[in-house]
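Here it is, the structure in full.
A single protein chain has been omitted; all remaining protein chains appear in their positions.
A, B and C are the chain letters, set down in written order, and residue numbers restart from 1 in every chain.
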Amino acid sequence: MGLIFDLIIGLSLAGVAWRIVRVREHFQAIVLFITFGLLLSLAWTRLKSPDIAIAEAAVGAGLAGVLLMDALGTLSSTRNQPLPGRFLQLFIPCLFLAGLMAYTILFIPADFQGLGPMVSEALPDTHLEYPVTAVLLDFRGYDTWLELGVLLVAVLGVLCVRQAGTIKGSMLPAPAEPVGRWIIKLLLPLMVLIGGYLLWLGAFAPGGAFQAGVVLASGGVMLWQAGHPSLALLHHVWWKILMISGFVFFLILASSSLLYNQQFMTHPEAKMWILGVEYAATLSIAICLISLVLASPARNQGDQRARKTES
Amino acid sequence: MNTFFLGMALFLVLNILAGLWRVLKGPKQADRMVAAQLFGTTGVASLLLLAQALESPFIRNAALLFALLTVMAVLAFVRNTSYGVVEDNNDEHL
Amino acid sequence: MMSIYEILSILFCLIGGFFFLAGTLGLIRFPDTYCRLHALTKADNLGLGFIVIGLIFVSGSVPEVIKLSLIWFLALVGSSSACYFIGNHIHLLSKVRENRNGPDI
Partner (left out) sequence: MTTLLIYAFTSIILFSIGLFGLVSHPNLIRKIVSLNIMGGGAFLFLISLAYHGRSPDIDPVPQAMVLTGIVVTISATAFALCLTRRIREKTGQCLLEHCPDKPET
């Protein structure tokens, strides 16, 4: 039964991906992409990685759909172009690449152990119970730190492209709708609650800073979508401070170990520091993602047009 | 027992695949969005069944997030209409 | 030998599966968008509800029961408001089209 399930998920993933690439309408491609995320998270559960299933659920269902829908909405007057005719020229090299990669899979040694045993050996040193969190925030701290840096660079890039000093300029109140407001009232506290729950869970079970950050960001984006003005109340200095807090906190922690004549990025009181970093990282991931979604310079036009139709 | 739950999850995945026909067919954008919302709920049910079948309760959190967040794509879709920006590209099929 | 809870669980899950099947059939077979909206929200939420009830019988602990009910509640809220939004969208779109066609004719 399990194998049939895997086969069907695999086949449908490939089929949906093929359709996304080949279909003419952009809107259909985006709806199919949301479905693709759903199927992918079913695959993660079968591969025993609930962490990734949770992250995929948060990103695929929430932010990715919102981003692509918004982009399509502001850019929608482009006609659906015909597909190019150079099908075989491009398809055959891709097929060749796929063949090469498949060839490598067949030659993985059968007694391959992976890094699992090493991680579980070193896990007691971190005082964390859950290996994925330990890898993220301790063993591979560099990666997580630089990942926060990537988020910051993306926000900076958006600011450069928009030629603006702050993200907040584009935060327009959306059309006020009774059902929109109602759903905010109901779902927002739950989002904050569930985000906090995932963060707390991260110390000993699947969950953690990434998933919690994405959920909180979804909450912020939903506030914006339903036209709630409260995001604009946060002063832009605070906005910036929160944005860089994860990165800076990580850096302070990492360089403080130099004071004790230890190696860069090692820390004595592991668990407390790690949890502190995790909380700061969650906040900055959330704020950076909100800024990235809100950065939509073409919004002004649409707003004016809406006012005209209303009046 | 676990095989039964896995079988139910498989059945729901087959439902999603059947529903994809509506996404491909359209004819309106709203139809596709309805299908996406249906997939969201079916996916939640199927994740819950998988959590039971694979005995890994944390998968339920993924189902929780899907239930919480699927409505956001619909909100984004609808916002564009209320701004008067979206045009239905397939009017001629009606 | 299966316990009574397991039998009940299987029964409820099967009923839930039936409603999901009905929802999918409705999505495919109903003639227009408003009807499809109908099929989606009603059959779908009943299906999820029965499956949640079925899983509650085998879930074992109170927090899990609360989480399962919360998931059902969230799906209900999400589906119903999405239904409203999409219905409103179709309505607005048809009004926009009427306004656009009105002066021309």
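Criterion: a residue touches a chain if its C-beta (ideal position, glycine included) is under 8 Å from a C-beta of that chain, and two chains touch if they have at least 3 such contacts.
Predicted model, so just to flag it, every value in this text is computed and none were measured.
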| item | value |
| --- | --- |
| Omitted chain's touching partners, listed by label | A |
| Of A:Trp18, A:Phe204 or A:Trp238, the residue in touch with the unshown chain | A:Trp18 |
| Which of A:Val161, A:Leu186, A:Ile252 or A:Met272 contacts the chain that the document leaves out | A:Val161 |
| Chain A residues touching the omitted chain (full complex) | 2-3, 6-7, 9-11, 13-14, 17-18, 20-21, 26, 29-30, 33, 36, 40, 43-44, 46-49, 51-52, 55-56, 59, 63-64, 67-68, 71-72, 74-75, 78-79, 81, 83-84, 86-87, 90-91, 94-95, 97-98, 101-102, 105, 108, 111-117, 119-120, 131-132, 134-136, 139-140, 143-144, 147, 150-151, 154, 157-158, 161-162, 208, 210, 213-214, 285, 288-289, 292-293, 295-298 |
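Here is the rule we go by: only the chains that are shown with their structure count from here on.
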| item | value |
| --- | --- |
| Whole-Å gap separating chain B and chain C, where each centre is the average of the chain's CA atoms | 10 |
| Distance from chain B to chain A - Cα centre to Cα centre, in angstrom | 19 |
| Chain A residues counted as touching two or more neighbouring chains | 183, 187, 190, 309 |
| Residue list for chain B, restricted to those that touch at least two other chains | 33, 35, 40, 63-64, 68, 70-71, 75, 77, 82, 84, 86 |
| Chain C - residues contacting chain B, complex | 2, 6, 10, 13-14, 16-17, 20-21, 23-24, 27-28, 33, 36-37, 40, 44-45, 47-48, 51-52, 55, 58-59, 64, 67-68, 70-72, 74-75, 77-79, 81-83, 85-86, 88-90, 92-93, 96-97 |
| Residue numbers on chain B that touch chain C, as the complex places them | 1, 4-5, 8, 11-12, 15, 18-19, 21-22, 28, 30-31, 33-35, 37-38, 40-42, 44-45, 48-49, 52, 57, 60, 63-64, 67-68, 70-71, 74-75, 77-78, 81-82, 84, 86, 88, 91 |
| Complex interface listing, chain C residues touching chain A | 74, 77, 81, 84-85, 96 |
